[in-house]
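Here we show just some of the chains, and they stay where they sit in the whole.
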Amino acid sequence: MEFTIKQIAQLIGGEVKGNENLKIHNFAKIEEGVPGSISFLANPKYEAYLYSTESSAVIVSNDFVPKKDTKSTLISVPNPYLSISQLMAEYQKLSKQKKIGREEFVKVAENAIIGDNTYLGSFSYISEGVTVEIGSQIYPNTFLGKNVKIGKNTIIYAGVKIYDECVIGDNCIIHSGAVIGADGFGFAPDEHGIFQDIPQLGNVVINDNVSIGANCTIDRATMGSTLIGKGTKLDNSVQIGHNVEIGQNTIIASQTGVAGSTKIGNNCMIGGQVGFAGHLKIADGTKIGAQSGVGKNIIQENQTLAGRPLLPLKQHLKLLVNLRKLSVQQ
Amino acid sequence: MEFTIKQIAQLIGGEVKGNENLKIHNFAKIEEGVPGSISFLANPKYEAYLYSTESSAVIVSNDFVPKKDTKSTLISVPNPYLSISQLMAEYQKLSKQKKIGREEFVKVAENAIIGDNTYLGSFSYISEGVTVEIGSQIYPNTFLGKNVKIGKNTIIYAGVKIYDECVIGDNCIIHSGAVIGADGFGFAPDEHGIFQDIPQLGNVVINDNVSIGANCTIDRATMGSTLIGKGTKLDNSVQIGHNVEIGQNTIIASQTGVAGSTKIGNNCMIGGQVGFAGHLKIADGTKIGAQSGVGKNIIQENQTLAGRPLLPLKQHLKLLVNLRKLSVQQ
């Protein structure tokens, strides 16, 4: 596929500075650009590459003023990251064929309901009572337990395991190795101090437009549901304990863990390797830096916090400065 | 299924305050209670819900004195958490049918020994020399390597991978995505400084009544065995290095890692995201707070420690207070 810069600028509503008739057939990182490719500049760290890149076009921000000449044609937009992503989505739509149909070696229970235009890959296991709605894709080696419901146009990648009774919304993406609905970690010591399992009778409910990263683990509730809100995105290897509730449009980076019954609000951004204690409430719009430890409720909305102890970001940065001083103190 | 509060109280040996003839057919969290459901109150954080819940019955502790009237009938027991879990186990036993039989598309080596009343789900792979004892359930998409032994009444959930020669006890539960017996992480630089693999010739031995969470990784020993003691419970995504030995009745929360050859005692409780260095000995009854770093032997039993540096809990909390002070110091 090949487009002119003019066509591309029209698609993303950008303003062109330079030759708009050059042809683009590929994407490239700005530091690896070659003629015929289009790049973008969003992070100022990469500005130096703008003046040396061989990319035919670079998408930049409206308010960006180049300090030198560039070989590339520039396309100015309000949000370069969003525009390149729209462009890539368009490219992906044109180039990637959606899988449809039922392959050989599939195990589907007789009473499972499989919608039209769905894909069931080989070695996938569809238990009794399962519903897979229209347009969803179940990749190979996937396990869907009893009564699992998969909404419309959802992609379940190879090797995902979803336990009995869990519910996945529309337009979700669940990446390989994710385990949805394993037993919550609950044990009660008996009279001899020996830990006995507490049955986990609830489920997991994942709302629409959610992305779940590879090898995430989301435990089923003891009673009721572990909930993931609409449009929320989990990176790889995130651990969500039983009865946790995550709000809408919240982003959680890799290797973060949320202990049982904690409730995280809407529009939060959580860094990687963060730990949340159990039974907390975290206000909407909270931002937490990577590797932080969250041990108390966060009541006030839209704070940015970091560290252990968890502090407002500026105070955390000040603490790091003072710790450096402390490290050279006799 | 439906029981009267009287029947339930008899089952768990509780004392009833209120109407004992109400009928219960479901479990609910106390904050989500509806008529016909039973809840419990163990964590004082949730006491406020006791006075507003619509649950027909709430299990409380013998020594709990309500501050206001409740709509619910109360059932007093010594340990509410244990009692609700007994009740849920009873419910689960009555309601959940155990899977038995061999499904289509299963690969079983000719010389594998498969006991009575076992379940082999589709797309499970049973290698040469494997033994699966009576009553165990092997869910779909599971891999059991050469000479693996699975004890009695053990559940191996979908997609678990167990490498050659590993041994799993009776009444164990291994959740999806767990990998048992992958090679330990051992490399020795050769004369050019290039890392060469050290063969990992040992195995993993998991004793009876152990639970292993989803996506855990337990590496095989270089020589001898990596050991998990009787009744020990691992949460999701716990990493156990080669030649580690974990004692009996020890609890390890999610995303904790234990480096090679460390020995953790009996009756320990380890928080989430803790890291243990290699070649350590940790005494029986040790409790370690979440996100701690353990770099030295712990000789004295029954200590509660936390943080980095690892300190007695009170001292760790004092350090957090002093770090907060340091964070506002010029």
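As written, the chain order gives the labels A and B, with residue 1 at the start of each chain.
Basically, a residue touches a chain if its C-beta (ideal position, glycine included) is under 8 Å from a C-beta of that chain, and two chains touch if they have at least 3 such contacts.
Quantities reported herein were computed from a predicted structural model and do not represent experimental measurements.
J.: Once every copy is counted, not just the 2 shown, what does the total come to?
T.: The entire assembly in this structure file is built from 3 identical chains.
FYI, only the chains that are shown with their structure count from here on.
J.: Which integer distance in Å separates the CA centroid of chain A from that of chain B?
T.: The separation of the two C-alpha centroids amounts to 27 Å.
J.: Contact residues on chain A for chain B in the complex?
T.: Those residues of chain A that touch chain B are 105, 107, 123, 125, 141, 143, 145, 159, 161, 163, 177, 179, 182-183, 185-190, 193-199, 201, 215, 217, 219, 222-224, 237, 239, 241, 243, 255, 257, 259, 273, 275, 277, 279, 293, 308-309, 311, 315-316, 318-319, 322-323, 326.
J.: In their complex, what parts of chain B are in touch with chain A?
T.: Within the complex, chain B touches chain A at residues 27-29, 32, 43, 45, 79, 81-82, 84-86, 88-89, 91-92, 103-105, 121-123, 139-141, 157-159, 173, 175-177, 211, 213-215, 231, 233, 235-237, 249, 251, 253-255, 267, 272-273, 290-291, 320, 323-324, 326-329.
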